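Note sheet for the following structure.
With one protein chain held back, the other chains of the complex are shown just where they sit.
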Amino acid sequence: MRSVIVHGTGQVSVDTVPDPTLPGPDGAVVAVTATAICGSDLHFYDGDLPFYPVALGHEVVGRVVEVGPDVRRVRVGDRVMVASVAGCGECRGCLAGDPVTCVKGGQVFGSGTGLGGGQSELLGVPAADFQLHVLPEDPAELSDEAALLLTDNLGTGWAGAQRADIPPGGTVVVLGLGAVGLCAVRSALALGAGRVLAVDPVGGRVERAVASGATAVEGPTVEAVLEATGGLGADAVIDAVATDGSMTDAFGAVRAGGTISVVGIHDLEPFPLPLLMGVYRSVTLRMTTAPVHRTWRDLVPLVRHGRLDATGIFTHTFDLDDAADAYAAVAARSAEVLKVRLTPGA
Amino acid sequence: MRSVIVHGTGQVSVDTVPDPTLPGPDGAVVAVTATAICGSDLHFYDGDLPFYPVALGHEVVGRVVEVGPDVRRVRVGDRVMVASVAGCGECRGCLAGDPVTCVKGGQVFGSGTGLGGGQSELLGVPAADFQLHVLPEDPAELSDEAALLLTDNLGTGWAGAQRADIPPGGTVVVLGLGAVGLCAVRSALALGAGRVLAVDPVGGRVERAVASGATAVEGPTVEAVLEATGGLGADAVIDAVATDGSMTDAFGAVRAGGTISVVGIHDLEPFPLPLLMGVYRSVTLRMTTAPVHRTWRDLVPLVRHGRLDATGIFTHTFDLDDAADAYAAVAARSAEVLKVRLTPGA
Amino acid sequence: MRSVIVHGTGQVSVDTVPDPTLPGPDGAVVAVTATAICGSDLHFYDGDLPFYPVALGHEVVGRVVEVGPDVRRVRVGDRVMVASVAGCGECRGCLAGDPVTCVKGGQVFGSGTGLGGGQSELLGVPAADFQLHVLPEDPAELSDEAALLLTDNLGTGWAGAQRADIPPGGTVVVLGLGAVGLCAVRSALALGAGRVLAVDPVGGRVERAVASGATAVEGPTVEAVLEATGGLGADAVIDAVATDGSMTDAFGAVRAGGTISVVGIHDLEPFPLPLLMGVYRSVTLRMTTAPVHRTWRDLVPLVRHGRLDATGIFTHTFDLDDAADAYAAVAARSAEVLKVRLTPGA
Partner (left out) sequence: MRSVIVHGTGQVSVDTVPDPTLPGPDGAVVAVTATAICGSDLHFYDGDLPFYPVALGHEVVGRVVEVGPDVRRVRVGDRVMVASVAGCGECRGCLAGDPVTCVKGGQVFGSGTGLGGGQSELLGVPAADFQLHVLPEDPAELSDEAALLLTDNLGTGWAGAQRADIPPGGTVVVLGLGAVGLCAVRSALALGAGRVLAVDPVGGRVERAVASGATAVEGPTVEAVLEATGGLGADAVIDAVATDGSMTDAFGAVRAGGTISVVGIHDLEPFPLPLLMGVYRSVTLRMTTAPVHRTWRDLVPLVRHGRLDATGIFTHTFDLDDAADAYAAVAARSAEVLKVRLTPGA
């Protein structure tokens, strides 16, 4: 089958590799119908995590083509989405819907850790009853685009907003308005925020957030947030960038007793945490990889009933064979390219 | 001054009574600019609580005309709204924003318990720094109508929704779509409900709820809810009617482990609680008088920032002098008359 | 095998019945080593639920003697305890550890609903990986007595205390000091209650609660609680009796804004709920059948690490063959007989 492989910094190709086999008796093989590039894929593409070659991709919608003998719920032919993080499906952490806390260690697809890459024609999925969510047959009820977002970015934005401890009517700052940040804006509002102050230096991204209900922040972030909150600071800051600069802004913009919720990860070096200030102001810092399965319980009905908008995030579609072009487009981090879908059609 | 007095079943008149005096050194007197009739006023009008005469009214917006020497925050001339329930302002319950739990016992204005009626030209308000919320001078920032709803009905609907333990994306049933029920519909959606199933036998009321984002329930309530939830029942039922009939529907429609949140009170007789069924299905029953002051923390920013709609609930305005007509209109419980405002203008 | 069967009011015998077969491929058969009589068994014995004959018993510790082909975790020979309520083990409710909310409907063993009775030599257990908790081989780590309590009564007392919304340092009233009530006393203290006021008219029962850390209530309950709380009422009342009388006491003793948590069920007739008072005082009423599996997550470590005492509750042991005597002893509701164990040994 064809599979997107990163071989070095900026070097992506679509290679022919062996088809995946069933990963154990509780596993399944999914024929990918749509997949997407995530910001975290860029850590490999940009050379931050130079462990090559890696089969990339962890956002997948497809059809089940094979199931193992221990699979009970999922059936061949089912239209499914795949959780970006995989767990054993049986431990206390997985039962709570959070494979990050799996006793065997949750793993992300397409990250060189043993699970295959989702930017391929086929994907092997262990513990399929747990990892796969069966979608309605009719895309009008839940589209491929919405489902792709549910495999990671929307769950990440949602979890980041939930863990931001937003009081009803509270003021939230979202730093970074890529796909995850935009999902966090929408999630914060769906969870009862009074207003969301949106920040992104890339021209055009703030406008998308404003169209989703946010308020644009003008000028330096910390000053603007303090101005908007009578000098107190925001109840919560969701940092979807996580550079030293954004984290410093977060600590400057959050109110005493407030929460900083980090869902991105940009700089891989340690951040110099202002512990003294954090203790004196009773700040909570939450760092989060989405408990994808748990977010589905909330998000599937919210999206299906139209309470949370999952449209307008994908801006481009490429054929899987053009993955190199797609990666180059995403890596440019322009305002036009927010989120890219790959279709291994044809 | 003029004041609306109920003298017996169906007997309301606007009488001239002595002006209120300052209720203690921490009190204030408010000149009423707008007041409203609440469903609970009808308990006196309909004869359920035959303790006559009673000066009615507990929903008031006005201007402060006098303050006692111990008042620190509120000033003469301030545009204010008055909490429908009054507390001492100093005990643990009041500090938590809930005068229902006041150690001295919270009291409702206009209920014959010592506090004056708000459907008057003037109202004496004890513990004014606690009971009064200073409004922005410009009604465009927070209208009289929104403020009137914040004194009771919107806070009640909000508290009813908050105490309904709605999971994000959950299914909520709202029984009774008067002003409080409609506020509960909007509150449930603002708090992250996936869908709200709205029920009211009065023609036309369901349409208003649908316009607010709810789904109309067709046919018998319990059957319809079970049908909509795959036989499981709703995560939460908000009962804004509280008759034996509505409560029976609530127990039939709620899922095992779910919550029934009662914010109305219609029948004053005890309800025959199905305790055996409640225990076997682990049902939570919450009964609530709004902690008005606490709800302001959430609701004032939500309304001001446009996240919660407070319009479209008042359907009629009467001059205070025409209170008898106003009461007759409300008591008819028609679809046209949802909520009535009285203005003691002129 | 031998099995305790109730044939009518006060008529219990130990009959020879066919051995249970494997209840499906995910089921197991357990050889009972210890079982116990629960207060709820008396509904059948006393004639409140006259659906005879019924094989009784839902509190079981034993050894696995057979497992179906789909059982993954539990093995023949394992020392196990059995959850008193059984669920499918796969739905969202079961995954959350609460078979009461099972989509297929949770069922109690030994209640005539299809599952066998545990006061027998053998018990068939469906969804064995879910229903069975494997115990340490050494009873010194977790005794049969502790495990029997974990199958129901301790979980019920714990759930009742958890759902009583006890603030740290708060005052809790426990009505009824049978095995469940005594477990609720200990649970409330383990969960941070400041004091527990214990009530039971049966002489001697209060003393056991006092030995567990509670304070005895002298005289009429409501007056005594108001006296002890400066007239405010208790933060929480746990009602482990649930008669009209105890419920009326609960409503009289709870503070405004407080919670009544019902874990017993005595009268099967509806309770005349004072809805008006409940709404005016914002009372929460929680009714609960224990989510046994979920309570194990909390209670197994608490009991094993000695943080929650599970001793001193069983007062008598009978041979299974003497079940009629055992039931007569329990039904007398004397102070001496708190909890009775049956051993189908020999």
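Side notes on the structure shown:
Should a chain be cited, it is by its letter among A, B and C, assigned in written order, with residues numbered from 1 in that chain.
Methods note: a contact is a pair of C-beta atoms (placed from the backbone, for glycine too) under 8 Å apart; a residue touches a chain by one contact, two chains touch by 3 or more.
Keep in mind that what you see is a predicted model, and the values were worked out from it rather than measured.
Set against the missing chain, the residues A:Arg255, A:His293, A:Arg307 or A:Lys339 yield one that touches it, A:Arg255.
Touching the missing chain, out of C:Ile5, C:Val108, C:Ala193 or C:Val330, is residue C:Ala193.
From the options A:Cys38, A:Val100, A:Ile166 or A:Leu320, the residue with contact to the chain not on display is A:Val100.
Subunit B residues in contact with the hidden partner, per the touch definition given at the top, are 72-73, 90, 92, 95-97, 297. Across the interface with the omitted chain, subunit C contributes residues 162, 167-171, 189-195, 213, 297-302, 304-305, 307. Where subunit A meets the missing chain, the touching residues are 93, 98, 100-103, 106, 163, 230, 232, 242, 247, 255-257, 262-265, 267-268, 270-276, 278-289, 291.
Basically, only the chains that are shown with their structure count from here on.
No other two chains have as many C-beta pairs in contact as B-C.
Computed centre separation for the pair subunit B/subunit C is 40 angstrom, with centres defined by C-alpha atoms. Centre-to-centre separation of subunit A and subunit C, using mean CA positions: 43 Å.
Among all residues of subunit B, none touch two or more other chains.
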